[in-house]
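Right, chain A next:
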Amino acid sequence: MADTVLTINNINKSYGDNLILNGLSLDVHKGEVIVIIGPSGCGKSTLLRCINALEPIQGGEIRLDGELIDGNSRNIAQIRQKIGMVFQNYELFPHKTVLQNIILAPMKVQKRSKDEVTEEAEQLLERVGLLDKKDSYPRQLSGGQKQRVAIVRALCMHPEIMLFDEVTAALDPEMVREVLDTMLELAKNGSTMLIVTHEMNFARAIADRVIFLDGGEIVEEADPEDFFTYPKTERAQKFLDTFEYESVKHHDNEY
Partner candidate 1 sequence: MQALVTDLGFDVLFKGTNFTRLLGGMWVTLKISLISVALSIVLGILLGVVMTFKNPVTKAICRVYLEIVRIMPQLVLLFIVYYGSARLIGLKFEPEFAAVIVFTFWGTAEMGDLVRGALQSIPKHQYESAYSLGLNRSQTYFSIVIPQTIRRLMPLSINLVTRMIKTTPLIVMIEVVEATKVARQIIDANRVASPNAAFGLFFVIFVLYFAVCWPISLLASHLEKKWSN
Partner candidate 2 sequence: SKATDADKGVTEAVADASNNADNGDSDDTIYRTLDQIKKSGSIKIGVFSDKNPFGFVDENGEYQGYDVYFARRIAKDLGVEVEFVSTEAANRVEALQTGKVDIILANFTVTEERAQQVDFALPYMNVALGVVSPSDKAITDLSQIGTDDAVIVISGTTAEIYLEENNPEITLKKYDTYSDAKTAFENGQGVAWANDNTEVIAYANTVDGYTVGIPKLGSDDTIAPAVTKGNESLLNWINDEIKYLADEQFFHKDYEETLVDTYGKDYEEELVVEGGVIK
C-alpha cells in the first residue's frame, strides 16, 4: 500500500441550510490519479475548494501528510503551497507575463532565488511547448495556452497533490486536447492528482480510481474500466447514459 497523501475524514459542508457534502471520506495515495465525476451541482467543486481551505467545513477533518487543513490556522499558507490547484476559468494574473506568473509564488512564498525558479519555469514551459510565450501577457494567449500556464504555475511550487476543477470546460475542443495531453503526461510521470472533469473518455484514460459523487455523497468508487463498462449503481448508469445517443435516423432515404 502506497503512502496516503491526503485524508478526508467524514467531512460536512453546507451553505446556510443547504448541505452540500454529507459525511464524505476519501483517501488519496501518493502517485494516484482520482477522477471525480457527477452531475452538475453535486458538490465536486466544493470538495476541491474545501481541500484547499478556500471554504470552511462544518464537520470532519482534512489532513495533508497528517497535517490538519484549516483556513484559520496560522500556517495555512504553508500547507497551501503543497496543494496545486487549477480552476475552470483561466485565472492567470493579467498584469504579469507568463514567466512572472509562474515565478511569483516560488519567489515570494518559498523564497527561492529568481535564477533557480526561472530556470525551472523555463524547463516546465518547454515541456508544455510554451517556452516562446514566456514573455507574453495572458491576454495574448489562447484559453488552452492559459490553462497550460496555470498548470505550470502550480507545478513550479512542487505540490504534493494537484487539484483540477473542470479545467477544460471553457475551452474549444482543440484546446481541450492540448490541456488534457499535458495532464496525461503529468499522470504518466507519477503526480498525485484529483481531477474533476466531464470528459468521460479522458477520465477513463487517466484515472486510477473513479469517484462518482451525487447529492454530496460518494455513490460509487471504482476502477475506471469497471465503472465505465458496468457501473454498479443505477444512478451512475443513468449519469453515464446522458453521454450516449440513440440514432434517430434510418439512413434509408437516398438523396
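On the choice of candidates, all candidates are chains of the complex that A comes from, given by their letters.
The criterion applied here is as follows: contacts are C-beta pairs under 8 Å (C-beta built on N, C-alpha and C of every residue); 3 or more make two chains touch, one makes a residue touch a chain; residues count from 1.
In this text the structure is predicted, and so the values were computed from the model without any measurement.
Undergrad: Taking the stated C-beta criterion, I'd like to know which one of 1 or 2 contacts chain A in the complex.
TA: In this complex, among candidates 1 or 2, chain A touches 1.
Undergrad: Which positions of chain A touch candidate 1 when the two form their complex?
TA: 52, 54, 77-78, 80-81, 83-85, 87, 89, 91, 93-95, 104-105, 108-110, 139, 150, 153-154, 157
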